[in-house]
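As you look at this complex, bear in mind that one protein chain is not there, while each of the others sits in place.
So, chain A:
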Amino acid sequence: MAANGKSMSIIVTKGSLDWAYPPFILATTAAAMDLDVTLFFTFYGLTLLKKNLDLKVTTLGNAGMEMPMMGGHMVMPNLVGALPGMDAMATAMMKGLIKKKGVASIEDLRDAAKECGVRMIACQMTMDLFEYDAKDLIDGVEYAGAATYIETATQCDINLFI
């Protein structure tokens, strides 16, 4: 039980570089603020538990994506995103910004989450569906399903879906 008795759960469904940030930022911050935190990784979110992270960002279908460029902002071309090399370019730009602006890497945030006792649950059904092997995921992960999440969520003050 957390020092202040409060708790949070997040269902993590997305596995791209940009979408990896909200759950890990909120989880580590909540843990620093003495909350008990549970992350439930399902579908594409499960990739965030892999030992070797190789996260990417795509411009495709993301009309709101702008990158700072020469004092202004460049809207990242949407349809052009389908061309080979575009995702790699967008990912390289994003990683460059992350480093330059003192933003933590997902690896660091995930380590911090582990260190401060954030409970991480991998969805067993997704493990089977996408044929993931537990040995490819980081240690300390629990394997469970929807009932485990629901039981946890009924005890939490904050429940989010990302």
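In this section, a contact is a pair of C-beta atoms (placed from the backbone, for glycine too) under 8 Å apart; a residue touches a chain by one contact, two chains touch by 3 or more; residues count from 1.
The working rule: contacts and distances are computed from a predicted model.
Participant: Can you pick, from "Oligopeptide transport system permease protein", "Monosaccharide-transporting ATPase", "Sulfurtransferase TusA family protein" or "Heme exporter protein B", the UniProt protein name of the chain not displayed?
Facilitator: Its record in UniProt gives the absent chain the protein name "Sulfurtransferase TusA family protein".
Participant: Pick out which of A:32, A:75 or A:89 touches the chain that's been left out of the picture.
Facilitator: A:32
Participant: Among A:67, A:104, A:138 or A:156, exactly one should touch the missing chain; which is it?
Facilitator: Among A:67, A:104, A:138 or A:156, only A:104 touches the chain that is not shown.
Participant: Please output the residues of chain A touching the missing chain, sorted low to high.
Facilitator: Residues of chain A in contact with the hidden chain: 3-4, 25, 28-29, 32-34, 101-104, 109, 112, 116.
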